[in-house]
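Scroll down for the structure; my scribbles are underneath it.
Every protein chain but one is kept in place in this view of the complex.
Right after this comes chain A.
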Amino acid sequence: MTTVHADAILDRLGRVGQFLWSGWAGLAGLALFAALWQAGHERYGDFILPAPLATLAAGLTIAGDPAAWELAGQTTLRAVEGFALAALAGAAGGLAAGYSPATMRLARPILTVLLGVPPIAWIVLAMIWFGSTDGTIITTVLVAATPVVFVGVAEGAVTRDRGLDDMARAFGAGPLARLTTLGLRHVAAFLFPALTVALGSAFKVAVMAELLANTGGIGGALAAARANLDVAEALAWVLIAVAGLIVVEHTLVHPIRSEFERWRNAARPWGVKR
């Protein structure tokens, strides 16, 4: 029994190591991007495009300021609140639509309407409804992120393997057992990519809504930087928003997803893993 545990721990350590090692590829990509940025800086000068290192320095100055952390925290909180609501609403709706064709038929045109309205229009509406409050931001994020989750989950539920459902029924599984042991597990593989996209758009929309609705946060700071024509600071804030997104994605979304995708990885030949 102890050897089994030791094996399991070694296996897990191996997978964590593999995950961390894959970070090099990400860093290489970011370094390439920074090189292009540097080239742009050298071509157009400091005012249009400050150097990446200068931006990084500005970012570090901002990061040293507790007030900035408060602003970033405010944006993160709003984005994550909207994202959590969107994930719940989208997952529940998508599951219902995937399991009931009638719901799907009703939901599809609503979805088209929701996706057709530009996010900027939602911000205007939300500002009228909620004023300059958290509600405006959260509503906008909710409306922007829900359809993504909904479509992902609905697609997952529709593509579930009915053969497995029949198998479970032959072994006496009721509807609830089939949903929890087969349906949700299958949907999870579709849910996580959708959540990644939804989380990204939640941050982007939150910053945009903050800027337009003038409700503080990173968007508010960006508005101030624009008013001062401080490009380095504006870029530094962008950098901070992106860094926050990357941190959330790699500490939360990716590890959970790779846990769910272990079997898919097992099928790959050794050389192409990650």
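One rule holds for everything that comes next: a residue touches a chain if its C-beta (ideal position, glycine included) is under 8 Å from a C-beta of that chain, and two chains touch if they have at least 3 such contacts; residues count from 1.
Operating definition for what follows: contacts and distances are computed from a predicted model.
Among the names given as "Thiolase", "Pyruvate dehydrogenase E1 component subunit alpha", "NitT/TauT family transport system ATP-binding protein" or "NADH-quinone oxidoreductase subunit K", UniProt records the absent chain under the name "NitT/TauT family transport system ATP-binding protein". From the options A:Val158, A:Ala177 or A:Val238, the residue with contact to the unseen chain in the full assembly is A:Ala177. Residue in contact with the omitted chain (choice from A:Ala34, A:Val80, A:Leu164 or A:Val197): A:Leu164.
The omitted chain makes contact with chain A at the following residues, 161, 163-164, 166-173, 177, 181-182, 185, 189, 260, 262-264, 266-267.
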